[in-house]
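Yeah, one chain of the complex is gone here, protein chain that is, but the others are all in their spots.
Moving on, here comes subunit A:
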Amino acid sequence: MSVEKKEVRIAVTDGMLIPSGKDKSVVTAWSISLIFAICSIVYLCVNKPDPYLDIIKFLPDGILVTFKVTVSAILLTIPIGLATGMGRLSENKVINLIASTYVEIIRGIPLLVQLFFIYYAIGEFIQLPDLTAAIIAMSVCYGAYMGEVFRAGIDAVDSGQTEAARSLGFNKTETMFMVILPQAWRTILPPVGNEFIALLKDSSLVSILAVSELLRRGREYASVTFNYFECYLMVALIYLVITLLLSKAVSIMENKLNYYDD
């Protein structure tokens, strides 16, 4: 038997580091970052209420829009990603090719360019509210990335599981939804969580599309008061707090999914 050469792959995600649920220590990169961000916000607002407190009062509308974009896009990317991932694993050549081409095209174009393109392309045909168009654009972009995550997660489930399910008499769909996907969630969740966090951060890109989310709110405030430094500092800190909390939430969910481990 030949010795298999082990392929070394270095994966650096553009999301956050999901904190390990098993690490019980208090002082971690996560807790330090969170405390730093919150303390900075509080300190600045208390000691220099003008302009920091004014800024912080101005931003919540933007945070709300950021959440709207992110959550809606997440809800849309899950079915898109699932369909794409399953399409990429399909034995049907046409479906496979469609899914692969979609992924290939999306991955090869910068997100910002895609946003512009899809947003204005949609505008050519139907008049949609800015927010809706932005959400659709984000979902189309992230659906492709999510598709790759789903594909890898489904692929990682041992083929013996499929054989066992099929030999009991389950058809392909039942096997996928009752046996494969419930197991794939576990492998999928950390990278999916990462994609969600990356999506939240990238939602700042839709600020160029006349959608008044967090970053754009900051810009609006700054363009009136000329407090550019203070404004973007606050925006940055708020993003940091949100992504840190989100990464913790993902980590907690991940632990919940490990219930059947030994």
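To be clear about the criterion, a contact is a pair of C-beta atoms (placed from the backbone, for glycine too) under 8 Å apart; a residue touches a chain by one contact, two chains touch by 3 or more; residues count from 1.
Basically, contacts and distances are computed from a predicted model.
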| item | value |
| --- | --- |
| Candidate names "Ion-translocating oxidoreductase complex subunit B", "Heme exporter protein B", "Glutamine ABC transporter ATP-binding protein" or "NADP-reducing hydrogenase subunit HndC"; UniProt protein name, chain not shown | "Glutamine ABC transporter ATP-binding protein" |
| Contact partner of the left-out chain, one of A:99, A:179, A:214 or A:231 | A:179 |
| Candidate in contact with the missing chain, chosen from A:39, A:109 or A:168 | A:168 |
| Touching residues (missing chain, whole complex) on subunit A | 158, 160-161, 163-171, 174, 178-179, 182-183, 259-262 |
